[in-house]
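In this view, the complex is presented without one of its protein chains, the others remaining in place.
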Amino acid sequence: MTERFVMLAPLALPLLILLPLAWAALAFVLGAGRGSRLAIAAAAVQLVLAFALAAAVMDGGPLHHAAGGWGAPLGIDLVADGLAAAMLLLTQAVALPLFIFARGYFHQDGAHPDAAGHHFWPLAGFLVAGMNALYLSEDIFNLYVTLELVGLAAVGLVASGGGAAQTAAALRYLFAALLGSGAYLLGVALLYGAFGSVSMVTLTPLIASASASAGAEAAEVALIAALLMVAGLLMKSALFPFHFWLPPAHGGAPAPVSALLSALVVKASIYLVLRLWLGPLAPLLTPLAWLPTLLGAAAILWGSWQAIHAERLKLLVAYSTVAQLGYLFLALPLVGVGSTGASASAIVTLQALAHGLAKAAMFAAAGIIIHATGRDRVDDVAGIAERLPLTLFTFALAGVSLMGLPPSGGFLAKWLLIDLAMARGHWPLAAVILAGGLLAAIYIFRVLRLAFLNLPEAMIEAEHHKARVVPRSAEWMAFALAAASVLLGLFGGLPLLQLVDGVGAGTP
Amino acid sequence: MKRLAVLTAAAAFAALLIGALLDLPAATLDLRPLLAEAMPVSGVAHPVTAVLLNTRGYDTLLEIAVLLVALLGVVVASARADVTGDPGRTLAPPVATSADPMVSALARLVTPLAVIFAIYVLWAGAHRPGGAFQAAAILAAALVLLHFARIVPACAAPSRGLRIAAVAGFAIFLAIAALPLAGGALLQYPPAAAGLLILAIESGLTVSLALVLAGLFLLLADDPGGRR
Amino acid sequence: MSSALLYAIAGVLLFAAGAAGVVMLDHLLRRVLAFNIMGSGACLVLVGLAQRSGIPDPVPQAMVLTGIVVAVAATGLALALIRRLHAQTGRVDGKGEEGRDKGETVAGLTLPVPQAVAGQGRDD
Amino acid sequence: MSAAFAFDLLLVTLLLLAALRALTTPRLGQSLLAFVVFGLLMALAWVRLDAPDIALAEAAVGAGLSGVLLFDAWRALCGEPADEAPTAERMR
Partner (left out) sequence: MTTNELLPLLVLLSSLLPGLVIFALPEAWHGLRTTLNLFGAVAKIVLVGLLLAGVQAGEVYGFRHVVAPGLELVFKADALGLLFITLSTVLWLFTTLYAIGYLEEAPHRSRFFGFFSLCVTATVGIAMAGNLFTFFVFYELLTLATFPLVAHRGTPDAKRGATVYLGYTLVGGAALLAGIVWLESLAHHTGFTHGGFVATLLPGNEGGLKAIFVLLIAGVGVKAAIVPLHGWLPKAMVAPAPVSALLHAVAVVKAGAFGIVRIVYEVFGVETAQALGLLTPLAVIAAITIVWGSLRALFQDELKKRLAYSTVSQVSYIVLGTALFGPIGTIGGLVHLVHQGVMKITLFFAAGNFAETLGIHKISEMDGVGRRMPLTTLAFSLAALGMMGAPLTAGAVSKAWLGDGAVAANMGWAVWVLTASSLLNAAYFLPILWRAWVRKAPTRWPEEHIVRRGFVETHWLLLIPPLFTAALTVLFGLLPADMASPLSWAQMIAGREYLLPQR
């Protein structure tokens, strides 16, 4: 059984792209509001494929798939290494429960044919396809196309919220995304002009030798290209100070969309930054590693600060994303292994997974709370422990992971990151991580402590009167995501770190 | 102040990059010979088409997906253009007023020509400049012209038939991309059938892309001369 | 200097102008124009640099074709959203979109609470 | 300087001018017009770069379809100032 599983794995590379493309197209044909079951079934298959892929990569190292059979540099190669396999796993693992959640969430609006659920399914399908393609691609121009696919699908999903605020947020997001991908495209053009290839594998030695020979003009162009690409991607990643588009887009979209965007979409461009930074562009950018780290630290502090002061619940969660994304950039100068033997990229992956699961759960929980209360202010959470205990518990569990408290995945990542920072002597980084955790506690417990308040009886009555039914399946799916983010710390860390670092690598 | 800063930054960036480009040596790698070698088995004679639908056909597959996403986005945006109601605003009523007779005549004249030209461009793409996308663009232009001639109405949301037609090309492409997985790689055409398969993909894409491109316009369009 | 390099340089200038336009311009339609000019610039750089020797290179040409399609797609989406925004708010500029990190306003639009919820949660 | 290069230089200059005009001219209609001209000039540039495929696509899409889309949007946005006021009022 297991062996056949692993034998199927090479096929998982193209299938993880083709399958969502196919069901997205089918959902489009099916029409408004339909396709939820299709999407859920397909997402389950994709999750199995992602597991098979991860198992195969863990056993036998990276898998390659040459699209069209040409191979780089003429063709486009798909490559699944540990990092890609981990991100694919995250994407499918978040997508499946979120789809079930979305089905419950949108279902109750069935009476409104033009509700937000209208075009959720095909757009979500293209979004997932785009992300899967992005994680697997090894070709920087192909990556541009996947970036656009992800970006436009995400914008469409934000706009599906329907209100004026959502439209404005979608536009703001669209222009930020287009500016980012434009810069990235120019970088690709320059690299192709300088080296004649868009394949990362081919480019890596060429860039290395160009930057090694002093005074080579190609290196100068390559550096500008690298900066353009990274700047463009940082714009899409909403790294401080490019985060301006994220809070309205993520805070305004319908809950399943916010969850998809915050948990997955921003990770895609960050993944690409890491992949390029630690891969082909490493010789050019390594001296600049402090810059995104500095911005990451600023993001943690600024995002947390804004979350502490946000008045709307979903905006609070969105700003928390701004802050949490900062952690992913802290590790760039920390190449190498810490006292535990986990590499920086493995730790970042762990953090990305923990945050992805937790943030999806938190947005879902926030969505349920808002759905039930009909209001979106943080203060309206008061007394929610009484009415939605499971959802509050979900929110709290997700918060545990975001604060980096044990035994969550966020905690494990934070621990390893601090360990790595200290092993490298980067004390300020460790301090920022600790401070970030405390600030996160402030904004999370801002919500939790209100939730435990007893409301006056009359008010409870009034609330119950207004309360809308949230499907249990939606509540449980949000809970499953939160529980996964916590259990990740206990049981997921070891396999994940081994997956990214390769089995046996980096023993202390 | 901000404007000045942005302009200065843009100018500095352009100067810096142009300076670097002036000294840029020739590219280290040249794909042209590689592509020339691959041409005989690519199934087409025109190199750009070979790249577009064979060696980098995967790019094109995703590109079509991007177009579909954009169409979806437009559908989303035009579905309920006004949250406060006013449904008549988006569901364009049947065209009452007649179009400019000149436009009408032009449209009637141009459309068949455009179809023929599009078929030519599509077919020619195998050998010389042209191909699915250009053909689709021509067809889309014809559709838009027909709209101006009040022959094709604007629509709020595509009907199922239209949706199927818009997706069909993509579906064919997807199927042909997936089939070789049984024995080889994604989009790895058997060399003997490559030409035929590419033509099949291109034919499907022409129709679908034309609809999608025209859809981008028609979903948004108001009737000429103003709303309602 | 070869012709192709000249076009590449023009591409850089177009890109810079377009990018500055996307950042600076207020009217959303103009931003769309700026984005298109920016994209055209990048495409010129791609082909221009690759063809400095004067021999056509089909690979970047095919990429530019892809890029143009993507640009059209983005333009269509942007225009649709702009028109929607206009229908909903009467606005066509990006003003009020900047520097909004405060709680209750989203993307520069202060909305009464029920409507904000109606928009995002499909609760009505 | 060969004649061809001179033509290229002219074309590039016109391209830049059209782009600048599209971005800076105060009247939106003129700006859109300049953009369509820009698209046609781009098509010409692609011909000069031995890329007839792109030229064809650019002419059909960049100048044609995008132009129509933009003009249509412009008319929808700016054509009816009477309709704008109440909408704007309502949202405030």
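To keep things simple, chains are lettered A, B, C and D as they appear, and every chain counts its residues starting from 1.
Here, contacts are C-beta pairs under 8 Å (C-beta built on N, C-alpha and C of every residue); 3 or more make two chains touch, one makes a residue touch a chain.
As the structure is a computational prediction, the values presented were derived from the model and not from experiment.
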Where the missing chain makes contact, among the chains that are shown: A
Touching the absent chain in the whole complex: find that residue among A:A385, A:A398, A:V447 or A:A474. A:A385
From A:A44, A:A231, A:I308 or A:L490, residue that would touch the chain that is not displayed: A:L490
Looking at the whole complex, which of A:L38, A:L315 or A:V400 touches the chain that is not displayed? A:V400
By the contact criterion defined above, which parts of chain A meet the unshown chain? Give residue numbers in ascending order. 338-342, 383, 385-386, 389, 393, 400, 405-407, 411-412, 415-416, 418-419, 422-423, 430-431, 434-435, 437-438, 441, 445, 448-450, 452-454, 489-491, 493-494, 497-498, 506-508
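The rule is simple: only the chains that are shown with their structure count from here on.
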Residues of chain A touching 2+ other chains? 74, 141, 145, 148, 152, 155-156, 159, 162-164, 167, 190, 192-194, 196
Multi-partner residues of chain C (at least 2 other chains): 8-9, 13, 15, 17-19, 23, 43, 48-50, 52, 59, 61-63, 65-66, 69-70, 72-74, 76-77, 79, 81-84, 87-89, 91, 109, 111, 115, 118-119
All pairs of touching chains, each written as two labels joined by a dash: A-B, A-C, B-C, B-D, C-D
Residue numbers on chain A that touch chain C, as the complex places them: 74, 106, 109, 112, 115-117, 141, 144-145, 148, 152, 155-156, 159, 161-172, 174-175, 178-179, 182-183, 185-186, 188-190, 192-194, 196, 198, 244, 247-248, 251-255, 306, 309-312, 314-315, 367, 370-371, 374-377, 468
So in the complex, the part of chain B that touches chain A is made up of which residues? 16-17, 20-21, 23-25, 27-31, 34-35, 38, 54-59, 61-63, 65-66, 68-70, 72-73, 75-77, 79-80, 83, 157, 160, 163-164, 167, 170-171, 174, 177-178, 180-181, 184-189
Would you tell me which residues of chain B are touching chain D in their complex? 48, 84, 121, 128-131, 133-134, 137-138, 140-141, 144, 213, 216-217, 220-222, 226-227
